[in-house]
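As structure tokens, the structure follows; a few thoughts come after it.
A protein chain is absent from this complex, but the other protein chains hold their places.
We call the chains A and B, going by the order they appear; numbering starts again at 1 in every chain.
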Amino acid sequence: MAGWLPRILSGLGCVLFMALSWAPLAAWVAAAPAGDVMEGIRLAVPDARRGQVLLETVLYAAGSSALAVMIGAGGAAYCWRCSTPLAGGASAAAVAALPFPAYLHALAWLPVFAALPSRGAGWITAGWVQGLALSPMAFLLVRTSLERMDARWIDAARVFGPDRRLLARVLTPTLGGAALAAFSMAFLLTAGDPAVASLFSRNAFAMEIFADFSATHDAARALWLSTPLILVGLVALEPLRRYWPNIAQRPGGNRSMQPLAGVPYLAAGAVLTVLPVLMLLVAVLRQSWPPRAFWAAVPLSGRDALTSAGSAAAAGLIALPVSLLAGRVVWRASKLGWWWMTAPLAAPGALAGAGLIWLWNRELWWTPYGTFWMLPLAALARYLPVGILVAAAWRSRLDPALLEAAAVLGPPWQAFVKVEVPLAAPGAVVGAVAVFALALAELPATLLISPPGSGTLSLRIYNYLHYGASSSVAALSLCLMAGAGLAACIAWRIWRRLA
Amino acid sequence: MIELSGIRKTLGGRRVLDGVDLRVAAGECVVLTGDSGAGKSTLLRIVAGLEAAEDGHVKLRGVDVATMAPHERRLGVQFQESALWPHLTLEENVAFSGKAAKGRALQCLERAGLRELAGRRPGDVSGGEARRAALARALAAQCDILLLDEPLTQLQPAARLEMAAWIREEQRAAGAACLWVAHDAEEAALLTPRIYVLAGGRLTERESVER
Partner (left out) sequence: MLHFRFSFAALILVLAGCGKRPVERIVTVYVSVDQVHAEPVLRAFERASGIRAKAVFDVEAAKATGLANRIAAERSRPQADVFWNSEFVQTLRLKQEGLLEPALPASARGLPETARDKDGCWYASGARFRVLIANTKKLAEQERPREWADFLAGRFRGPDLAIALPLFGTSADQAAALYAAWGPERARGLYQKLKDRSVRVVDGNSVVRDLVVQGAAVAGWTDSDDACGAVAEGAAVQVILPGQEGEGTLEIPGTVARVKGGRHVEEARALMDFLLRPESEKMLIDSGFYQASVRSDGAVHPCLGRRQVVRLKAGLEEISKQLEPSRQDMAAIFGRS
């Protein structure tokens, strides 16, 4: 498949990826030597207090990710080839709720936890909310992985043993890799985002970085402070690297089989997939009543909604070609190449935002600093690797014979333009929609870079949640849920239709 | 036209091709048979340039093609699993390989009994129809080298005879060298006097069978 066109375009995709995802981080590296190295090392090694914050953050991220995977994997296995109303509801809920930011779920659970002696403050309550919020992602990753399972394996296990043995000996080993990849992704998204923890009055390590940068605007300092969290993130990337191919493998056949729905644990997973969405809907509808409060809040934030939709759409549109082209490289990348493509996921959101400020707040003939474009740039710096991973996963599901046939029967440019691009495009579209949905909810970087007059819906909701203005929050949340849920449903439809 | 010498290939720690030599002249058809996993398809893929041999040479039209990209080898190839592109219609699939194929696409589909289905996508036709479309794609460009990997499987007996006759017709018209992988001797017997068996990584000629 040699040929200059695909090579040049792939190279261009990689350059764009570097500029969008790595440049803000590279800027920090450039800034670091400006400071005192000894002071930097002192900051990088956490003292007793920061050590404790780091430990609590890691436990919080690990606990909520484990919860997300247990719920998501159970629910996905329950729903696999099952046509009960619960299965239908759980699948729909997982797709629609995939892009709901975790702090929205806080809206539903804070009133519930208010009855507790602590009024909900604490790591466990924060972890519960974060875990529920991430469970749809685990659900869909495991669900996708299930497609590669040959139904004959399940049939055979059913013949030779009870369902719990099927669960322990067939399902868990088969889905374990996908579950670990989902855990890894959930961990990275949690460790880099302090929003939910702060709503439950807990200080996550990423918040330390954010607060320190806000207090000092010192580039090198924030990079040094981030070092322990980045290292933890890089460790967490390893299961993702190792097990992402489990999700990406080609479907294993379409034989009919009896669904797995009879196992109680799996049914619990399905129930817990539906429950948070129902709770959120009830909370939002109840709190936005009477409608007067709703209609008062919506126009106030119309500009924010437009900014959110516009910046997320811009991020998605830019992510589309980059995912398509760079995904071509990741698909075949070595271990090192894979790390290179995904490492930005290990950086906390505040660091990406601060890197963009360092990079662009300077005298140039034109700079995006202070303009709308900082928002999509921040989203891309954080989430472009997700778009590329999705696009790469899609590519690896393609039948290699299709690409080989094109390579034999026509020139490379034609094979690329007429076969490879159309076949790989749906993956890139889904990846771009994933970037869109994540961008819609992005917070830690937006907190730092939001340009004047271009606040986003997520920023407003987050601020309002601190003030406890519930009817306004509910109204805005409903808008965000509608936008994000719609995007997720479109993406899933494309994936299912074309897979 | 096709000249293989000393081809070696190891897959999964097992030597599947161990010094394979083979010559197929213009206008000649050679059938490869052998058990599953014997390396027949691998040999075909090496000729097509989709896999590299660990050792040995592939010459096409008298030229060593080691550095030549697959499409530069100008081959008519039918893949074992059809490999029709799902987003293109049958006609677009058949016309893919260039001007020559484009001009003959409908004609070939007609000959394959698929004229009415030309506008359909592979997902909307049966397995046998997809197989015939894949054969039409392989023959459309009238290449002087044909690589056919079990082209008649999944076809009804009548269709098998019909397609085998078509292949012979096209091959003779183009004076093509044809390397045909067949799973069983019965399929092989449909059209060729030269049959080779691949076993233990080596190629041995079987007694000629007169049709």
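Observations on the structure shown:
Please note the rule applied: a contact is a pair of C-beta atoms (placed from the backbone, for glycine too) under 8 Å apart; a residue touches a chain by one contact, two chains touch by 3 or more.
It should be emphasised that the depicted structure is a prediction, and the values quoted were computed from it without experimental measurement.
One chain is not depicted; across the entire complex it touches A. Checked against the full complex, the one of A:Leu141, A:Ala309 or A:Ala428 touching the unshown chain is A:Ala309.
Only one of A:Pro321, A:Gly370 or A:Pro411 touches the absent chain when the whole complex is considered: A:Gly370.
Considering the complete assembly, chain A touches the hidden chain via residues 43, 47, 49, 117-119, 121, 198, 201, 203, 207, 210-211, 214-217, 300, 306, 309-310, 313-314, 317, 357, 361-363, 367, 369-370, 372, 447, 450-455, 459-460, 462-464, 466-467, 469, 472, 490, 494.
Basically, only the chains that are shown with their structure count from here on.
Here the CA centre of chain A is 45 Å from the CA centre of chain B. Those residues of chain A that touch chain B in the shared complex are 1-3, 399, 401-402, 404-412, 414-415, 418-419, 422-423.
Chain B makes touch with chain A in their complex at residues 45, 48-50, 69-71, 73, 75, 77, 79-81, 83-88, 96-98, 137, 141.
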